[in-house]
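Note that one protein chain is taken out, while the other chains of the complex remain in position.
Here is subunit A:
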Amino acid sequence: MYVAVKGGERAIGNAHDWLAEARRGDPSVPDLALAQIREQLALAVDRVMAEGSLYDPDLAALALKQARGDTIEAVFLIRAFRTTLPRFGTSHPVDTGQMQIIRRISATYKDAPGGQILGPTFDYTHRLLDFGLADGDTVPQAPEAPASHSAVPHILSHLGAEGLMQPEHAPEACGADDVPDLTRTPLEFPAARPLRLQALTRGDEGFLLSLAYSTQRGYGRNHAFVGELRIGHVRVAAHLPELGFDVEFAEIQVTECESVNQFQGSKTQPAQFTRGYGLVFGQSERKAISMALVDRALRAQELGEDMSDAPAQDAEFVLSHCDNIQSSGFLEHIKLPHYVDFQAELELIRKLRREACAMQEAAE
């Protein structure tokens, strides 16, 4: 028999006070400044911005501090905060061709115009722990070289010029209402590619990484090359109706990945390459590459490819499960009181056992 109970306020209050104390840790260790998190844990900040879907490094640093370094909890805090912000408007699509590049590599062309620029990468490091960092502050200085100010065109545009790459089609005009926005309208299926890309760019990095990896291992194989990966700053412009002109009101760092994938062709289309696309806030190339591979996998139906029950090709599976706030919310709710549900299950089990016992006794 379930009896309604009320209480726990004191326990909850004390638990939160302990949480606050535990968050601060040993008080003899100096408090962590937000600027330290922003500057020295920059990739954690970037991930929180990308999955929180709000570009604001200071806020992401605060969220990480409050969440004790728990990325998903920090993303949750950012998502909750962003719902309190009025939406002033929408930007023009950022022009990644005009990106101020810090890193740009291609796995398909060695001599890509604009060159291979490694940037501040973990690639080619030996992954040996640097115990020097434990000893205290060092201020390393990066080498410099004369900057070339020549344009760095998208590598895939060269394949496009030869007709070997399936072109992207940009609609003639695009009003604010023409682009689906899952923060305004719940996700519905079939989901068009712009909606899928929005869900993927704020999706959980680990989930997308696993799905992308699954396509490489053969679950919906589409044999991807990284045609181009670029990281850098882009300006964000919007039209200000009060003034009647555009203003580049923000500068953000983004990571972009264009994958090149085989396409065998069909009765109506010659064989050509197709692309998957990833664009993510901050410096997060693992996420951008994963997004490109999953985007390409989700185009299987549109390209008439064999849909062999590969999870990465199933838009409903991917998009319904890629959001870590949705998934952790549902997952973690089962730890909250379910006394009534469980009482019902308990009664049922007892009843079944009583019946089974009675039948056994009758048989004997």
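Operating definition for what follows: contacts are C-beta pairs under 8 Å (C-beta built on N, C-alpha and C of every residue); 3 or more make two chains touch, one makes a residue touch a chain; residues count from 1.
Please note the rule applied: contacts and distances are computed from a predicted model.
One chain of this complex is left out of the view, and of "Phosphonate C-P lyase system protein PhnG", "Insulinase family protein", "Pyruvate ferredoxin oxidoreductase" or "ABC transporter permease", the protein name its UniProt record gives is "Phosphonate C-P lyase system protein PhnG". Here the missing chain is touched by one residue of A:44, A:59 or A:226, and it is A:59. Considering the whole complex, the residue from A:158, A:193 or A:321 that touches the absent chain is A:193.
When the omitted chain is restored, the residue from A:19, A:43, A:80 or A:118 that touches it is A:118. Shown as candidates are A:103, A:221 or A:286; the residue that touches the absent chain is A:103.
Residues of subunit A that touch the chain left out of view are 49-50, 53-56, 58-59, 82, 85-94, 96-97, 100-103, 110-111, 115-120, 142-149, 154, 156-157, 168-171, 174, 179-183, 193-195, 197-198, 201-202, 232-233, 235-238, 240, 242-243, 245-252, 254, 256, 258, 275, 277, 279, 281.
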